[in-house]
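Would you mind keeping the following structure in view while I ask a few things?
A single protein chain has been omitted from the complex, and every remaining protein chain is retained in its original position.
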Amino acid sequence: MAPDPVGSQVTEPVGGTAAAGTTAPNRLRAARRAPWKVWTQRYGALAALVALFVYNAIDTPFFLTRQSLLFILLRQAAPIAIVAVGMAIVIGTAGIDLSVGSVMAIAGQVGASLVLHGQPFLLAITAALLVSALCGVFNGTLVARYGVQPIIATLILFIAGRGIAQLITNGELQPLANPSFQWIGLARPFGVPAQVIIAFLVAVVASLVMRLTVYGRQVLAVGGNETASRLAGLAAGRVKMLAYVTSAVLAGLVGLITVSATFASDANNTGVGMELDAIAAVAVAGTPLTGGKVTIWGAVVGAVMLKLLQNTLITHGITKEVAQMIEGAVIVAALWLQRQEA
Amino acid sequence: MTSTVATPGGPPGDTSGSADTSARRVQVGLLLQRQGALIALVALIVFGVIRYGGKFATGFNLSSLTGDTAKYGLVSLGMTFVIMTGGIDLSVGSVVALGGVVAVKVSEHGLLPGLLAGIGAGAAVGVLNGFLITRLRLQPFIVTLATLLAVRGLALNLAHTRAAVAAPGGFQKLGDWSILGLPVAAWTMLLAFLVGAGVVRYTAWGRQVLAIGGNVDAAKLMGLPVGRTSFSVYVLSGALAGCAGVFLASQDGSVDTAAGQGWELSAIAAVVVGGTLLTGGVGSVLSTLVGVLLLQLIFNLIVFENGKDVINISSYWESVIRGAFLLVVVLLQVRLVGRRGVPGRSG
Partner (left out) sequence: MRGINKAFVGVPALIDVDFEVAHGEVHALIGQNGAGKSTLIKVLTGVHTLDAGRIEFDGREVAFSSPHAAQLAGLSTIYQEVNLVPFRSVAENVFLNREPKRFGLIDWGRMNREATAILRRLDLDVDVTRPLYEYSIATQQMTALARALSTKARLVIMDEPTSALAENEVQTLFRVIRQLKSEGISVVFVSHRLDELYAVCDRVTVMRDGRTIEERPMSQISRYELVSKMLGRELAEQLSHRRGGDDEPADGPPVLEAVDLRRGRALDGVSVSIRSGEIVGLAGLLGSGRTETARVIFGADQLDSGTVAVEGKPVQLRSPGDAVRNRIGFSSEDRKTEGIVGQLSVRENLTLALLPHLRRHGIVDRKRQTETVDRFIKAIGIKCSSPEQPIRELSGGNQQKVLLARWLCTDPRLLILDEPTRGIDVGAKRDIQVLIRQLADEGLAVLLISSELEEIIADSNRVVTLRDGRSVAELSGDEITEDAVMQAIATGTGADAGADTGAVADADAAGRAGRTT
């Protein structure tokens, strides 16, 4: 193999006052990773999305219509995308949030109950989001203050949260038809479903925050090396707390969207499996679950890609169950592609 | 567990005083937790006997309680081994469903083929998990998350998206048979736990499992078959989950579409309650049994409490209580063990 320009420096005598800029093994590792692999790691999900899109555009009738794209694909992907954005931030801090599905159920129940009890729409939404934030504070406290492992800390609310949501109405479905409440689920300003717009705004804001703000940098530092970050004076606990609260509030928002779109709050089913969908969306987009990296748009692309994959399979007569199996295989494949060199 | 700066553990490299103290605290902490779980179990049993008297302490209740517990117990046992190596297996819930469905299908050819097919299906998923994790070196958390999805899909597909109902006859008897008043499932679980505890203590494989979870690099340098041992742990976990599925199917006579959903989390909870460190390397098989029994007993008591008609506790409280219980255990563990968890393990 021809010596590449990077590697050849290693053989030069180390004569100066300091050693060569980089250590040999790391350079080698950088040199060894194939370019196609780097490319797929970064753009794999996007490429898959584009490929699926092109395929569908050719093969599926009416796919390229506004109705199909906006009202089926993006509308279905929006809730997952919103939750995945929060999940991406939590994962960036080297954490995980299993409680998002339960928080969705709780928020939906709180919102629906208040509206049904004649409270104003805005109050109901605010209260639901506040309760969600409290759930986030609970997770954050366990993780940041007590140092409980994120899987376990959020497992508690995953288990108990659904029970709490069910207890609000003793497990009964709350049918709901409130015009203003229905807005978030059904409205279509500028002909675009409101939830798609909300998801887009959430992603824009989150990606700007991660890219430009001090907080965004701190998330990466805490996720990359928490001890070092603390010793650099960072309030690592606060950084993590905010990540869990963000994730919970976004989950709560999606809970409200779900209730509003389905005309009912169903504590038994709202958000079941959402944590898996969100984690999968983050994972297929190439974010390592070990923390220190956040790609907000990656999570969004991942969510849309997985949804499109599902829809494509189903329109081709493949049952939902088989689609689920293929989805699992896709996640594993994505993981394999991103595997860090050992 | 995340390492924090403001900890009693002292900085790495420090070998004197503080590390010593925190090491002792870990030890005492885990010991207290295991004892605590056992004490809580005994206390709850005593409470049950006193409060509900004869009705609680009947053979029937014991039999149904242990019969129910057996399925969770088998899954938790497998999970204990996986967690000891520092891994995790989220797919077990789906594997329970798959094992059950396969067993029901094959049981038309007899009881034994059904039983073996269920266990075999579970083991096959374990082989897949083990291959992806140890050969392709993928993260256990995500791999088993993916197989959780895929295996449920497979189970549903095999069952044509409806409950798989077993033909009456031999297969269902497996759920009814009892020996000395305890159902076969309960005996299986007890036997499995005893064997499991012995294996951990007295076989090289058992020590390898703990060594890998304790320090995988060291285990490799010592020439331990790290890949093979980790692999076998996932296969074991799959097989035990498959077995749990068989018992589920035979007890209920059918496997519904939601069978086993969320069991992975109950199993993790039982393992943690039993005082096994999630980071691997420290654990006790019998303590997991205590954890499983403790969690199940709580629900049993709720049923009795409702039976007294004084207050009516909705079944939805179950999950809330389960969560609260886990919270208490986790906080106790944090308090006793100290924030850092264990010295020498950072981030």
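Read from first to last, the chains carry the letters A and B; within each, the first residue is number 1.
The working rule: a residue touches a chain if its C-beta (ideal position, glycine included) is under 8 Å from a C-beta of that chain, and two chains touch if they have at least 3 such contacts.
Small disclaimer: the values here were computed from a predicted structure and weren't measured.
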Identified contact with the non-displayed chain, of B:37, B:96, B:210 or B:301: B:210
Selected residue (touches chain absent from view) among A:47, A:134 or A:228: A:228
Contacts of subunit B with the absent chain, listed as residue ranges: 5-6, 8, 10-21, 23-24, 27, 201-204, 207-208, 210-211, 213-215, 217-224, 281-282, 342-347
Missing-partner contacts on subunit A, residue numbers: 1-4, 7-8, 10-11, 13-28, 30-32, 212-218, 220-221, 224-225, 227-235, 292-293
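Following the convention adopted for this analysis, only the chains that are shown with their structure count from here on.
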Cα-centroid distance, subunit A relative to subunit B, in whole angstrom: 28
Interfacial residue positions of subunit B with respect to subunit A in the complex: 1-6, 88, 132, 136-139, 141-143, 145-154, 156-157, 161, 262, 265, 268-269, 272, 278-279, 314, 316-324, 326-327, 330-331, 334, 339-341, 346-347
Touching residues on subunit A, where the partner in the complex is subunit B: 94, 96, 98, 142-143, 146-149, 151-153, 155-164, 166-167, 170-171, 225-227, 230-231, 236, 276, 279-280, 283, 289-290, 319-329, 331-332, 335-336, 339, 342
